[in-house]
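Removed from the display is one protein chain of the complex; every other protein chain stays in position.
For chain A:
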């Protein structure tokens, strides 16, 4: 579904990861691990097409990808239903009922998103993925502020998505009980160029 060859990514002009390689077939999940600041978010943003790679190539159809960032991306003055319906229409889907059901949002559907708790907002933000109809989900810390029961809902959704020939790449530190590959990013940490190597222009 997506293949990454010798990919280097940069954050704020500094290379953070280099030589990242993996291939992800359909119906599998890839979990990214690594300490804070290693470049998990940067790698996911590059895969989602929000920033160009420094080097290397990403083979795959960009129209397959649905991206879920750290931020929930919700409009607080719109209701749960309006938020979901908006994204469904943007992605050309019409039915938001499966997503409402999967994330147990039925009781909240007429509430404004601003009145939800952090965990409820997160559930709504994850429900958005289901209405995109995309096959490859790119998830950045999807389980932040979810309680144990909601994590189970999320894990079940991911499992159903994989069974339907989807795929997922996620940066997460908790074990979801999903059989998938784990990719530790620590070995790919970019070596910073020696400081005096290309500082000549400034001095």
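Observations on the structure shown:
Everything that follows uses one rule, which is that a residue touches a chain if its C-beta (ideal position, glycine included) is under 8 Å from a C-beta of that chain, and two chains touch if they have at least 3 such contacts; residues count from 1.
Everything that follows uses one rule, which is that contacts and distances are computed from a predicted model.
Name of the non-displayed chain as stated in its UniProt record, restricted to "Integral membrane protein", "3-oxoacid CoA-transferase subunit B", "Heme exporter protein B" or "Cell elongation-specific peptidoglycan biosynthesis regulator RodA": "Heme exporter protein B".
In the complete complex, the residue from A:19, A:73, A:98 or A:119 that touches the missing chain is A:73.
Touching the omitted chain from chain A are residues 45, 48-52, 63, 65-78, 82, 85-87, 89-92, 128.
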